[in-house]
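This is the structure I want to talk about, given as structure tokens.
Every protein chain but one is kept in place in this view of the complex.
The first chain written gets the first letter, and so on, giving A and B; residue counts start at 1 in each chain.
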Amino acid sequence: MVEGIESVVPVTFWLTPGRTLFLSIHFLGLVCFAYIVARRLVPLIRSQRDPRFDRPFARAGNVLKFWLGQWKHPRYRVAGILHILIFAGFILLAARAFSMLIIGVSPNFVMPGFAGESGHLYEAATDYAATVVFLCMIFAIVRRVVFKPARYAVPARYGKAHTADAIFLLVLIAILMVADSLFEGTKAAALAQQGQLAELKTVLSLPWMFKAALASSSIPLLGSLYFGAYLLHEVTFYFLLCYRPFGIQFHVETSLFNIYFAKLDKSTLKPVKWGVSDEQLGEVKSFGVKTFEDFTWKHVLDFYSCADCGRCSDNCPANAVGRPLSPRFLSIKARDYAFQHYPMFGHSGNGQPLVGSIYSPDEIWSCTTCGACEAECPLLLEYIDKIVDLRRGLMDDGNVPQSLQKPLKALESRGNPYGKLEKKRADWANTKEFQEICRVKTLNGKCGAESLYFVDSITSYDDRMQSIGRATATILDHIGEDFGILGAAEKDSGNEVRRFGEETLFTALRDHNADAIRSCGAKRIVTADPHAFNALKHDYKDVPPVEHISQVILRGVKSGKIQFNPAENGNNIYTYHDPCYLGRHNGIYDEPRAVLDAIPGLKRVEMKRSHDRSFCCGGGGLMLFYEPKEDQRMGVKRVQMAAEAGANVIVTACPFCMVNMEDAIKVAGLEGKMTAIDLAELADKQMVRKCPVANAARNAEPQQECVAGG
Amino acid sequence: MARIFAYIVHRGGVPDDSAGELAAAAKKIDATASATAIVTGQGSDLDNVCSTLRSSFCEVWKIANDALAHPNAELIRKALVKVLPPGSIVLVAHEHFGIDLAPGLSIKLNAAYCSDVLGMDALDGNDLKVVRQEFGGQVSSHVHCDISSGAVLTIRPGAFRPQQNAALTGTIVDKSGEIGSLSAGRRYLQTIVAEAGDVDITKHAILVSIGRGIQEKDNVRIAQDLADVLDAAVSCSRPVVDAKWLEKSRQVGSSGKTVKPKVYLACGISGSFQHLAGIKGNPFIVAINKNPKAPIFQVADVGIVDDILEFLPELTSKVRELRGVPAK
Partner (left out) sequence: MEILVCVKRVPDTSENEIALNSAGNDIERDELVYSINEPDNYAVEEALQIVARVGGKVTVVTVGGEEDEEILRREMAMGANEGVLITDAAFEGSDGRGIAAILKAFVKKGNYDLVLTGVQADDGAAQVGGMLAAMLDLPFGSLVNSIEVLGGKKLKISREIEGGNKEISEIDLPCVLSIQTGINEPRYVGMRGIRAVASVPISNCSVAELSLDASAVGAAAAKVKRLDYFVPALGKGAEMLAGSREENIERLAELLAAKGGLK
């Protein structure tokens, strides 16, 4: 900004001939923008309801953290810093841009609060801001053209590359910065020539460089450049304003709203229809998302807000193994659909089914609901709810792969996906050898306990996973927990049933289990199955609080009830694999690690992808039955990551992770070089046993009613 | 005693293996009676078949007709109804043709019908007691048939062992003139042969079959080496296809191919019901598996508890030695 000048009238006088033009552009630009936004709102109005107007303070907090604070951006360092700079620049430049636009029609306009010293500081800051934004644009263009980060690539089946459009927008923003800087630079150069004390103090800023370059240009030339720069700025500004809603740059406008309305209750699933209670569900004609209008307005807003950054797909395990799913393109395709079927002029909406046109069934079934996409997205886009809703639609239409129909039918008849008999659900606890170590109570009407160990299906029925059940029971017994299991009364927790879209079957399983849980009188629930943990915590109502066994073990360690023998083989290097439903979905990262670190002499390394960047093992529940088209198994990639980290033992805390890891070890040819062990199994193995006398007293014949299976 | 007939299917002038099995079944029903074979078709192929069947049956009824060039059960049923005496017992192999022909035949002959028979007691007056399975083979049952007006029975392939080939003793009776003209509401158009892939495992007499125990794709060559010295083909169970170590055309099982080899080496295969369902014709089954409790050992003829990754290469060397084939 030019120092020491009281009035800028003489320079801005150059704009006077254009006043009518500028006013017209304002009018045209704003009218167009308003019309465009109104048309863009149409699908939101036609979509389903979505209550997002509660808890304004929490929502405002999200805006501060994720929008203003750009919290997720640094997860990709270079792009993150780049974007933070650009975003900060935009925020800072907002008032300046506004002032500049007004000046063309009202020359004396000064932003309230920006007069005097603060105004000058602001001007200086924004000089540099414009420069930084400009440089960022150059950097971004070079990055796109020369370095071509892999996540921006568009696989052939999704159409043409987006590079041209991206560069077009980057260039436009650069032009905007140039226009602004040229505007300031020419003014400073003119004022300097007129002998006015004009020191553009912001050395090496873009305006400063223009001023220096134009220092000896003629006044008329400067006048034309001044006028031209202004016009360029205004036209570019309004062009961008009206162009942004036609592509990914719409996120500039929608991001604030998208983050404000973001989901607050993480790890919960959207109900079939907001505002319709479970009892009323029978009256709903159609379940799930079949046509575009079945999405909620927030989901449509998500589609508008996707910035095509590709971070979601870059972290999506299904995408990494060549399944036909790319979360980024779920959003982009839906957005393109919205643009095509809700055009600026003409008839809107066409009510055609989405699956079979823009989506394929395999694309929708391929998702393991691991949540890596949601963990990564800087705009807090929600993916799992959409996938689940699309699956609900497919289920409703009967369009379900045969491989899933069998386990679903078995879940309906037998309460487990294997079709095994209910009465055998507690057999894992009743082997002769195990009963000598630990007696597990079955909580029926006559027999109660403080805690319920919810075993769930795979641990109950799978020969290999039963050892996790026994290890868990042994640990609970060791710390003196008064616990029991539901036995034949337990049915599958239904976590995947719900996430695969079979809401009715899930409700039946949930209601049955909730009744059994409440009847058994337990005050708390413990489980070693993160999928059951997730369902019991978020999808079940009115059941006692639930914990994962890792939390129980850690508490035992801290209280001294559990002590560990040192790790036997000093050559083993352990690594902990974060199960999706324990880590990402429920934030339990530290407890399992603390348990491992409590084992003396246990050497542990971290894989590059850990904590909320953990790489899904392949999925659990119904996903074990689905036959995907893929280039490789997710588990194989994961064990290779473990090997790369230098580990030869993978510790998991989920029976499904265990299935996938052990399978992958064989398929990857690492048998003999790598093993997998469950956290509970390891803890049980390393646990210092209490003295035999105390054991015998506690393990005396239990009451007949409490014998498991009774 | 009722007259026993066996309908024999044939291909390329050669009777199906079931011919001997049906003859044996007939002997079980009535050790004194001699069964009559019935074949339909035309041309020299049919004549060759009749000729071969003389060693298993005392009489061979030949029904030649151009309309029967391709075995159309609808037409054949009409022909049989014309030539079969009342109260006959008719045996047919329980496979795709038998399933098509036999139930309707029993109605037209007003005879009792029992399918997929595994065994039987000797006929006792009009009471025939047979053994069948139900529920996918999980339980067996004894079934009583009242054959006062005859019976049509389909016999499970491999359930009856054919007797030794005797010298040619049967006579050929030409019944072609008795059937009159034939037409039916179903007309044969063509046969579409299944894609065989690079190797057609159904055509090999010896199969080296691998399962999960092979552990990784690179180990498949261990099985191939053995197959090479045995002039065999490599086949597999489903997990191997799922892991993409071999293509689907190599899969033996209820969702893969049905094979009828003479020798079947099950290497690292657990022996699931679905896999075993693809093995027909009662081959000599050798099972090699690390797990002594694998179900395959129940159905195998010979079992070895060992690691196939070490066992097979040594077996390959041994076979090479015996055959005088120089090591590679």
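To be clear about the criterion, a contact is a pair of C-beta atoms (placed from the backbone, for glycine too) under 8 Å apart; a residue touches a chain by one contact, two chains touch by 3 or more.
Remember, it's a predicted structure, so these values are computed and weren't measured experimentally.
The chain not shown here is touched by just one of A:Asp165, A:Glu293, A:Asp336 or A:Glu412, and that residue is A:Glu412.
Touch with the chain omitted from the figure is made, among B:Leu46, B:Ile155, B:Leu230 or B:Leu246, by B:Leu230. Touching the missing chain, out of A:Pro56, A:Gly195, A:Pro220 or A:Gly282, is residue A:Gly282.
The residue touching the chain not shown here, chosen from B:Ile8, B:Leu22, B:Ala64 or B:Cys114, is B:Cys114. One chain is missing from the display, and on chain A it is touched by residues 282, 287, 395-402, 404-406, 408-410, 412-414, 419, 421-423, 502-505, 508. Touching residues on chain B toward the chain that is not drawn are 72-74, 77, 95-97, 99-108, 112-116, 129, 132-136, 138-147, 149, 184-194, 202, 205-206, 230-231, 257-258, 262-263, 284-287, 297-306, 310-311, 314-315, 318-319, 322-323.
What we mean here is this: only the chains that are shown with their structure count from here on.
For the pair chain A and chain B, the distance between mean C-alpha positions equals 57 Å.
Considering their complex, residues 627, 666-669, 671 of chain A touch chain B. Within the complex, the chain B residues that touch chain A are 212, 215-216, 218, 242-243.
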